[in-house]
Every structure is written in C-alpha cells, then in structure tokens.
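First, the structure itself, so that you have it in front of you.
What you see is the complex with one protein chain gone and the rest in place.
When the chains are written out, they are named A, B and C in that same order, and each has its own residue count from 1.
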Amino acid sequence: MDLSFSPEENTFREEVRRFVAEKLPDAIRHKVMNGVHLSREEHVQWQRALHGRGWGGVGWPREFGGPGWTPTEQYIFEEECAAAGAPRLISFGLKMIAPVLMAFGSPAQQQRFLPKIMSAEEWWCQGYSEPGAGSDLASVKTRAIREGDHYVVNGQKTWTTLGQYADWIFCLVRTDPEAKKQSGISFLLIDMKSPGVTVRPIITLDGAHEVNEVWLEDVRVPLENRVGEENKGWTYAKFLLGHERTNIAGIGIAKRELARLKRIAAAEGRLDQPLFAAKVAQVEIDLMALEITNLRVLSAEREHKAPGPEASILKIKGTEIQQTISELMMQAVGACALPFKQAGVGPDYAANLGTGYCNLRKLSIFGGSNEIQKNIISQMIMGL
Amino acid sequence: MDLSFSPEENTFREEVRRFVAEKLPDAIRHKVMNGVHLSREEHVQWQRALHGRGWGGVGWPREFGGPGWTPTEQYIFEEECAAAGAPRLISFGLKMIAPVLMAFGSPAQQQRFLPKIMSAEEWWCQGYSEPGAGSDLASVKTRAIREGDHYVVNGQKTWTTLGQYADWIFCLVRTDPEAKKQSGISFLLIDMKSPGVTVRPIITLDGAHEVNEVWLEDVRVPLENRVGEENKGWTYAKFLLGHERTNIAGIGIAKRELARLKRIAAAEGRLDQPLFAAKVAQVEIDLMALEITNLRVLSAEREHKAPGPEASILKIKGTEIQQTISELMMQAVGACALPFKQAGVGPDYAANLGTGYCNLRKLSIFGGSNEIQKNIISQMIMGL
Amino acid sequence: MNFDFNEDQRALADTVHRFVARDYTFEKRRAIRDSKPGWSREVWQVLADLGVLAINIDEDYGGLGYGPQETGLVMGAFGAGLLLEPYLTGAVVAPALIRRAASADFQEEWLPRVATGETIVVLADADARDAPVREVGGNLAGRKAVVAHGGCADLLLVSARCADGLTGLFAVTPGADGVTLRDYPTLDGQRAADLALNDAPAVRLDAGGARDAIDAALDIGLAALCAEAVGIMDATVAATTEYLKTRQQFGQPIGRFQALQHRMADMLLHLEQARSMSYLAAMDCSNDDAAARRRTLSAAKVTVGQACRFIAQNAVQLHGGMGMTDEMILSHWFKRLTAIEMSFGDTDFHLQRFAANLSREARAA
Partner (left out) sequence: MNFDFNEDQRALADTVHRFVARDYTFEKRRAIRDSKPGWSREVWQVLADLGVLAINIDEDYGGLGYGPQETGLVMGAFGAGLLLEPYLTGAVVAPALIRRAASADFQEEWLPRVATGETIVVLADADARDAPVREVGGNLAGRKAVVAHGGCADLLLVSARCADGLTGLFAVTPGADGVTLRDYPTLDGQRAADLALNDAPAVRLDAGGARDAIDAALDIGLAALCAEAVGIMDATVAATTEYLKTRQQFGQPIGRFQALQHRMADMLLHLEQARSMSYLAAMDCSNDDAAARRRTLSAAKVTVGQACRFIAQNAVQLHGGMGMTDEMILSHWFKRLTAIEMSFGDTDFHLQRFAANLSREARAA
C-alpha cells in the first residue's frame, strides 16, 4: 500500500496547475470562487481552452480524441481545476452522452457528435426525468411512434439542467407501450431546434434559472438518431447512469469551498468560537477521509472495473460535505447572509451565501437521491 | 393555557417530598443515586412503605384501593420519588397486570391478586416475549392445551425482567393453533412455583443478571387463572401494552440523572470545555422540552383518553435523553470509567458509569423498540 | 396545568386563520412580494381593522391588552401564510419596547397610533460592525445593518451609545435630514434595510439607559418568532405528509417507504418539542427575572432553531425536485425557516449562552 502519488502523477499535477494558472480568465475565476453562476459563453470559453490544449475530452480514451488519462490522472485534473476556480465541466455532453455513443453509438453517430462535444460547438442536455417519475427513472411516459424513417415523439421531460443553452437533448422514450417497465424504452438524440420542442424555465428557491421543462409535441426524429437497438434503451440508460458517477464525490470543489469557508470564518472571527470551529474541523476531517475513500475507489477502478455501487458512498458523503460547507458559510456571516442578491450590503463575500445554501439542497436530490443511494448500498453492496 | 401547577398540585408535591424524605432509607437512596442495582428486599421495603401510606396502588383508582390520583398527580408523585432517589416502581404487577385484572379479570381474580400486588407480598413478571419473536409479539409459540379444568402449557419465554424474584408470571399462550396470528391467543396467570417452571439467568453486557429465560414444561394452570375469554388474549395484551406506556418518558429519573451528570462534569472540570458543556446544555434543553411535551400528553389524557400513539414520542425522546446522559457521564470521567466493578479506582462516582452506559442500551430496545415507535408515529399519528 | 386555549383566544386564532386563508393566499402574497415596496400598507390596515395590531397594547392606549399567548396564535397563522408585513417588529416588539423604555407622554402619543395602524414603529438595534451608532451632541451618527422591515417605518426607534456611557433609545424620523435608508428584499422574501445616520436629529426616549428594556422587548419578539416558526413547521409537516401520501414511485405512495416514514416521525418529534418550547417561551418571555427569562428563551431558540433546520431540509428533500421550485409554497417556508434560524441569535449563540450558564452555576456551587 502506498498512499502517495507517483512522480509522474505529481508532474502531471504541476502541468495542469500551470495550464489553469495561465489560461483561466480572471473574470471566470472570480465568479467561480464566489459562487456566481456562469454564462453559456463562459463555460464554452473554458471548454475551448481545454480543447486547444488537447484536453477537451476529459475522461475519454485516445481513440476518440481524449487524453486517455487514468482515473487517477482525471482525478488530479479535476481537483486542480476546481481548486483554481475553473468552471465545472459541463457533464451532459462530455460525461454522459459521449460514453454512451462510444460504447453503443454507430460510427456515424460517433463522428457526427463526439468532436463537437469536445470543441463545445454543441451543448447537450438530458432528457431522462419526467414529471411524476423522480427517482423511478424507468417509468418513462414520453411516447415515440415510428412513422417511416422517423419517430414522432410526444411527452414532457423535466429538471433539464441548463437546457436553455442546449443544442441537443438525449431522451429516453417509450417505443413499446405493451412491454414491461424497463423493456420497451429507446434512446433518442433530439435536435433542440426541431419543431415541437419547447423549453420552459423552472425557477428554483434561490431565484435561479438552472433547470427547465422540455415539452415535446409531435417532434420528428430521424431513425438514425436512435442509439443502439430499439427497445433496448434502458441498457444504455443504466450504462450512462454508471458513468455519471465519476468524480461524483466532488473532492476538488469541496476543497475549494472549504478553503473559502475557512477564509470567511476567519474574517468573521468565527474560528475563535469553539462550537463553530469544531464544525469546521469536523467537515474538514470528513473531507480528508472522503478523499482517501475516493482514491481507494479509483484504485479499484484502475483495474478495469466500472464504477460500482461504491460510488454511492462517494455520492452521499460528497454531497453532505458540500451542503454542510455551504450551510456553515451562510451561518458564519449571520444576518449578512439574508439580503437577497444585494451587493454592497455587508462584506462582499456574504452576497451569495444564502442563495448558495439554498441552491445546494439539490445535491442530495438530483443524480439519484441520497435515499436511493442508501438503497443501492444496502442492497447491492451489503446484500440486504 | 396555563403551564403552572395548581396550588393543590403544589401542596401534593410537598406532601410527597416530605414523605420520601422521611421514609426512604439512606442506604437505598444512596444506591439509586449512584446507579447501583437494588435487591428484591430493597424494592419490597419501599413498596411496603408506600403501601403503609395508602400509596401502594400508584395509578390505581380508589375502588381497587388505589389513591385515585389524576395523571398529573401521578406524574408529580413519580417525579418527586425519582428526584429523591426512591426506587423505580416495579411495574410488572402495579402497572401491567393490575390494570388488565381491573378491566378484564373476574372479581375473584381481582380479590385474589390485587391486594398482594399493592402490599408487595407477591412479585410479578412478564411472559410476553419469546425467543425469535422480538418486536413481533403476536407470533406467540408457547402452547396451552386444555385438559379438563387445567391448561397444560409448554414453551419458552424470554427477556423476563427480574423473573428470578417473581412469584407469578402473566403469559400469552396459544390456545388455538389453527387461528390466525392475533386470534387464538389466551392470557394466563401462572404460579412460578408450579412444577415445570424453570428460570435461567441471561447475563447482559454489563455483567448484570436482570433478565431471564422462563421455560415452561407441562405446566398445569387451572382454568380459573385465565383472564377473560379463551382466544381473546391479544385484546388484553394490547390493553396492557397501552398502560405500560404511562410515565414512559421517565422525566423524573432523567432529571435526577442530569443533576448527577452536572455534578460529575463540574467535578471533572468538563463544564469549562465548550464542546462538552454544549452537549450537557443540549440534553438539558431536550429534557426541558420533553417535560412540557409530557405534560401536554398528560393533559390530553386527563380528558379520559387512554395513552395514545403520542406516548411513542415520549418513549423515543425519553430513552434517547437517558441514554445520552449515561453516555456523557461515562465520557466525563474518561479512563476512570474503564475499571470494571472496581470501587476505589478513580473517584467514587466513576465506578458504575461504564456499566450504566452499557445497561441503558436496553432502553431503546425493550418496551417496543424505538424503530417500532417510529412506525407507530408515522402510521398511526401521521397516517402514512 | 392546562394546555387549552380559551374562547377569546380561539376566536382570535379563527379570525387570523380565516384572513390568511381567504385574503392572504399564496398568489396574493406573490403579488405583494413582487410589488415595488414588497409589502402592503393596505393589508396593514386590514390587520388593524381585525384588531390584531392592538393585541400587545394596553387597553389604556386603545389596545386589547393581550399577551404572548395570543401573540403566538397570531404569529403561527401569519407564519403559515408567510405574511410580508412588519407584524413582528411593528406590532410585537415596538409596543413592548415603548411601554418599557418611553415616558408616559410618549406612550400616550404613539401607542394608540400603533394600535390603529396609523404609525408603523420599527426598532433598529444591531449596529453595522464597522460603524456603531453613537450619540454626538444629541444627534446620531453611525449605521445599523439589516434592520428587519426598516423601510416600512414611519418612526424608527434607534439604540445608540450615549455620551453618558449608557445605551440610549432614540426616536428618529425616516425622512429627516441625515437619515438614509437602503431598503432591499431578503432571502425569505421579507424586507430589510440598512440605516445610515449622519448627524441625524433624534429624540432620546429613555431615562437612565434602555438596554434592559430593549432586551426585554426583543425577548418578547423572540417568543413570537418561535410561535411563527411552529406555525410554519406545522404547515410544512402537514404538506409533506400529504405529499408522501399522494406521490407515487415504484408503484406505491412514497409514504409507504419505511425510511421516509421514520424521517417523518423524526420531523414530528422536532415539531412537538419545538411547540412545547414555544409555549414555555410565551410563558416566560415577560418574566422580569432576566436570567431565568434568558435561560428559557435560549432553550426555546435552540429547540426551535434545530427543528427549523431539520424540518426545512427534510421537507425539501422528501419533496424531491418539486420542493426546490419557486412555484411551491414549500420552498418559501424553507427560506423563512432558514432565516428564522439565523435571527434573534442563531442556534450556536443560544446553545453557547445556555452552556456558559451551566459553567457559571457549577463554579458558583
């Protein structure tokens, strides 16, 4: 057992650090460091910078133009980016649909879609969730009826994150209404500019527009935009859900936010209050432990295992830690966290802490609620 | 709304306080105050003292020789007794079988048994739990077969608290093996001196002998010792479980133990440690709240309602508070809690803290586990 | 010992609940929140007509002479309806403060106007950290930060460090020279303001220091805040229970899942403990023994604050994504509960105050 990174890995870390220091625009860094939402353009700008360096396909193998990193290298990359205040990667294209296309897409689909994901020419969003479905993803109601060389799709998707920016949406649709739940689902790629696609914003409790409803009314989708076989979509869907869980712990982001918490708490004199200091200590300790746990899972993955149910451990602890940090930051500034979107009331760092806390309640709900993750742990790991 | 006790109630409280101060032997008080188990004789001695004052039938109506107190008066009585270090009432006779006999027993049974419970001439124990049954009390396996004017009983009971002291045991037995679970159960009173009754100690993790297995082999029980109708025993059993829940919060005991915790923590200088002091403060606050919650439930009961599912709230919080206090006492003395049953190692007050903590794990398990109580709350109160 | 409300109290509660259900719907509230001032003077007049602005004012001054219990009933109903008007500061804290700190003349002049809704009086106590308010030659200078409903005030009561070394209480007119109010919305949709005083004219109200009176009035406000929280939590727990009964997942109502049932049981435990402490706070908040009063109120705020946090977080969690949407009232209850936990001293503050008292008692013994 050796818990240190190899010299090569340390060199790689230096390389990433240098790159981010040089290429990340200050304006973006400042927003990320202070919990401000980024625009589409800012996300695209950063993805293009990565692409320019040959790092556009994070997590991708070389054969598809990715850098071919090991899980540990990818971990180091994401940790360094997060620490330095780089934007979070837009995962819908890079980490969700891309692995599905690599594994199950036709060569034509791969050639058509993958390069434009890497270069940020096309923005993807997800069409998994439906109103009323929630954690029960397989209860897809959106219907696709085959008419000649097209499907005609009708239905509604929801919780579509940043769907307002998207060019394409990947959708689960029901192609065989007679089949049992998980059967009869197909996996379609739909152009957001198709007639019949309507995006409606969902405003969340922090006043933000991050998620959307996507309405599909008689949307015509060419057959060639179906991934894999008809009625086998649930297989690809599950594969995607497995890959969604890489970097699920969010160690890098949590470290950056912990550092921010410590700066704020110190400025507010809160670290001299024993109860508050103990809570900061507790979350730092939890994060130290989770980092090792995460590296243990990566180490197992390196031996060519896909992310297993252990990822559920990372999801639960990782989201709890991020939520706790956001809560402590808010508490640290007390009444100054209350003014809503008011710059210049209280210290600058206080302005986004209340909405940040509210926003992060999503972490334990989306991406498989933490209750679902505990089902997975107890049933798939422990065999209960 | 008026949260103060009435002048009559305050006078009554004074009266109880005076009585306990005069009549409670110092040796018993000292044991109770320091968490030492009492002998049978000590329990009996105190019950006789209460009986001498006309208070032997705590919780009983006047028609059966009880003092006829209101729930609030009974609460005051038990609180004062606990605060002063009087022994806990032995509830198996007074609070479990007695209410069943009053409600469902024949006049002959009432005359035969009730006076000797009050005067502590006869000690009762419970025969509800069976090996493998746990929380699923209705899954009774002990069989009673009618032979003329007797039942012949075979089976095994367990977790029989202080069964080693008992003269009588009340038992759930299956009289109709064909009937569905809750039907076909009868409620028998069995003389522990009957041939075929064997009591075997169960030693618990604190090294104590508090609970027992009771083996019943061809035990002959006269028909007249059946309570109520044959095969209707589950009705009486549920009635008993309802009554078991009076004073379930244990406010008086918790207050006494909290005072002990504060004495110990002060002596150890622990109240000057902010984290420890905050934990003591937290449990004191929880107890303040629970006391009011308990009085609210009593106030509802006074309007002639039986203890309802609200008692589950009292059970959960009451046992959590007592367990937390025992844990904090142990932590307060640190390493001095480790010596096992060693007087004279460390301060006197340290000697029973480790075993006390271990022993009280039972509180959240017995009397309907706290998980069962949460089922009751969510299903019976909230309708889920 | 009696936990029932009397007939008058029940009638009052009915009145207020009816008002919220009929005249202060979620849609109505949204319109008020989105209006420029963010609250409604018209609603304030309705409240005056209902008599609820008068309940904390003595009958001598045109009030109803009720107390913390009645205030708690009203606050509970307003809590569930998420009232945006300055009831807590204007109709609970201000009258309690004026009665304790000001002269009979001042009381006679202003309390009747508070009761009729004519004048909204708002306390501004907490200083901005970098510019505490001080008396300089009879005028005031300095800043007050995040003054709840400061922008609604017709008259401000401002605490200030005086030349005599005491904390004085001053009447300040919002429109006066040297008085600047920056009014803004808060996370929970309510309003607050930063108050800047630049050699502002002010009339001192107290004789011999107002700190004790301010603390006493704030404690009465804190008890009312606890009652508001319980009202919101009642609504939140009920709505979540209902959601769990109707929402289907994996072929059954999600309320059949035991892990969620137990979570709901935990929420109910928090709620009932908070309700108990809210009653105790109402009983003790006008106690003149400040140490005893603070002990109870700190215990109450800890219990209520922890319940706010637990219930708010889990109600959103159990609602899933729906609980995070602006269109459901649930997310607004969440934000108000979050704000309450941080107001009038947060849970840490009160737990530490209670714990420090334990240490002191131990040293004294």
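Quick note on the criterion: contacts are C-beta pairs under 8 Å (C-beta built on N, C-alpha and C of every residue); 3 or more make two chains touch, one makes a residue touch a chain.
Computed from a predicted structure; not experimentally measured.
A.B. asks: With touch defined as in the header, list the contact partners of the absent chain among those displayed.
C.D. replies: Missing chain, whole complex, touching shown chains: A, B, C.
A.B. asks: With the full complex in mind, choose from B:223, B:275 or B:380 the residue touching the hidden chain.
C.D. replies: Residue touching the absent chain, from the options given: B:275.
A.B. asks: One chain isn't shown here. Among C:134, C:161, C:204 or C:262, which residue touches it?
C.D. replies: Residue touching the absent chain, from the options given: C:262.
A.B. asks: Touching the hidden chain in the complete assembly: which of B:91, B:109, B:126 or B:158 does that?
C.D. replies: B:158
A.B. asks: For review purposes, identify every residue of chain A that touches the missing chain, sorted by number.
C.D. replies: Contacting residues on chain A, toward the hidden partner: 1-6, 9, 72, 262, 265-266, 271-272, 274, 277-278, 280-282, 284-286, 288-293, 295-296, 298-300, 313, 316-317, 371, 373-375, 377-379, 381-384.
A.B. asks: Please identify, in ascending order, the residues of chain B that touch the omitted chain?
C.D. replies: Touch with the absent chain occurs at residues 129, 132, 134-136, 158-159, 202-205, 207, 211, 273, 275-276, 330-331, 334-342, 345-346, 354-355, 357-358, 361-362, 364-366, 369-371, 374.
A.B. asks: List the residues of chain C that touch the chain left out of this view.
C.D. replies: 257-259, 261-262
One rule holds for everything that comes next: only the chains that are shown with their structure count from here on.
A.B. asks: With centres defined by CA atoms only, which chain is the most remote from chain A?
C.D. replies: It is B.
A.B. asks: Please compute the C-alpha centroid of chain A, do the same for chain B, then give the distance between them in whole Å.
C.D. replies: 53
A.B. asks: Roughly how far is chain A from chain C, centre to centre by C-alpha average, rounded to an integer in Å?
C.D. replies: 39
A.B. asks: Rounded to a whole Å, what is the gap between the Cα centroids of chain B and chain C?
C.D. replies: It comes to 43 Å between the two C-alpha centres.
A.B. asks: Going by the touch rule set out above, which residues of chain A reach two or more other chains?
C.D. replies: Only 275 qualify.
A.B. asks: Please set out, as single numbers or ranges, the residues of chain C touching at least two other chains.
C.D. replies: 260, 351-352
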